[in-house]
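One protein chain is absent from this view; the other protein chains keep their places.
Up next, chain A:
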């Protein structure tokens, strides 16, 4: 989670006087929260200056526009003319002028645009008199549409110093309100930088300025300057005259504190507060809401403020009790709704913790207040809520309602029950100071458990051993102390008491190692390659083979694809696969990702289809796991077996390409004597153009054209062939070391043979018959099959190269010819073959 931090503001909490923002960012990032970006606080006020309106004239060509002659200081020798549409523009007004070259947001929207000298309806305009929203100050200076920023009004919210009396205000005004003064100087923004800081989820304390300041002080070895406010009012368990709190679900709300203040004056917040809220990226709403947000920014403890007048009280019990506010912390009832401060209605359920008054929910606990009980201009009596809510309940409620807030973001990380009294004290302090009023009675505190800080012990030697650097015990103690731990060291053992703001984070002694190591500085820990024994396990052969397959496939010209392990019912259906035996995802992202695939082929078909318009020739492969059920039900983890799938889009040659690749693959894996059998089952495959490779009765691969029906389903045009190859068998049969023999020293004799057979006679049978005819047959190599002119119908001619050789002698021509005759005779007997 990220937050924005004004560096000037941070200096109130830690002594960072002579530390540059750059230096700060570098050091803090290596030991604590990471500073991801730094930008100047006055980024939008570049070339925006104070201007004094000397004269206002009619625009000759436009009714709604006027011509202002403005003194913008000494940089411009003469006053400039600016065309302005501001409804409140008047002579002698002090205004914010964006000079040429400044960046402004047109009508307060979009990205800032660089200002150029222009002519508007024929009149020259050298700059722009700005509305607050055009220079990013809308929240600080709320205004009507078309109203420009009046800098004298800015005085009313204390822009100029903290001087109280009218006399000194006037003096400061005259001193600073000079034409040409940079607006950023006037607003006290010059020189400050805003840091975008990433805080890890366990360090919600560092989301607060106090916590971040404490981190900074510890890491940079500076003084921590902040003093915790103290709640000096007495506390009551629940009831007093004006406020009653009942916590109905104590697990979800371990602590609920409330304070009632009567007679406040709500309004606009002082500039210093607005400035800090603005720096943190928060809107200014009104003083009371701003106070809760300000405390949230300081302590990361969310607060809420209710308007007493808008809370429903018990009405039936007479006038006396009508003054008493009644707050219930309970689970919502079905059908209840609440209109939150974002203006939307939310339907609640019985898992949602709410804050309710006598009538119904007025806030979703820890997430957002309700519109009905919010504070407005006329608010006089208020109740501050400072509570601890269960982090998981807040997180799940936010997800369920799809309602997120700064408050929820902090609560869901887990806050300490010790934070509410301090945050409440700070809110009361600020309210009494800025809004007046007085505490109506003791503060209510419903706390269901006794807080007992955790303590952990670790030997200082062990800390050094884990880090790998010898850090003196004294230094270790210093570091923990600077972070707020209560530390005692004796006999080499450090006992550390966890400060409340680290509740839910520091959970055991090992956590102390991290605290010491990071503040010591990770940059100070050297790099060292571990020595020692090798891992007593061999390389997994499957992984080596898998990689080998990829090398072979790439070498053979195939392109590798990676598709999701998930498939949709629709795709599986189109491909003719059955999804009922697949492992289904309980909470899929969409139907497209409904279950785990048991075959790579449907996804591959989809890839072929999606690419076919651009690529009429495709050779694709994927090696991935598929997920099979073991046994009858999914009581066991799936059998994750590795498969190879290939697809060839290559017209009439598709099948040959596919089969050739399988042959090549088997050859590369050293698997020989493979039996090819026709596979004529109707289904996914083309029944006349599919074969299966077997070795020792085990199926190695199915290769064939995809059935025309399936191709039509997935809209693939032309022929496509695929390979389905469960790799388990191939890996089991593959030989790491190929067997080999020395070549025969005697020359081999070659003969070509072409025979005419019936078309249904298959080549593999002919070749096998030839090979088995005599031991002298060394090789049979197919080179052509022909049917057509010159060959009778229903017949084909199969042509082959034959090699004959003997390991111990040179064969004579007569011998080989004799052999050939015998082979031919055999073929005639078996297949009715004729020599061509």
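Here are a few things to note about the model shown:
Keep this in mind: a contact is a pair of C-beta atoms (placed from the backbone, for glycine too) under 8 Å apart; a residue touches a chain by one contact, two chains touch by 3 or more; residues count from 1.
Quick note on the criterion: contacts and distances are computed from a predicted model.
Remark: of the listed names "Allophanate hydrolase subunit 1", "Carbon-monoxide dehydrogenase large subunit", "Peptidoglycan glycosyltransferase MrdB" or "Phenylalanine--tRNA ligase alpha subunit", the one matching the undisplayed chain in UniProt is "Phenylalanine--tRNA ligase alpha subunit". Only one residue from A:78, A:450, A:529 or A:682 touches the chain missing from this view: A:529. Of the options A:559, A:713 or A:744, the residue whose C-beta touches the omitted chain is A:559. Here one chain is not drawn; of A:444, A:598 or A:618, the residue touching it is A:618. Among A:56, A:607, A:699 or A:791, only A:607 touches the chain left out of the display.
Residues 25, 29-32, 34-38, 200-203, 392, 395-396, 399, 412, 465-469, 508, 510-511, 513-514, 517-518, 522-523, 525-530, 532-540, 542-543, 547, 550, 553-566, 583-589, 593, 596, 607, 610-611, 614-615, 618-619, 625, 627, 633-635, 637-638, 640 of chain A touch the missing chain (whole complex, contact as defined above).
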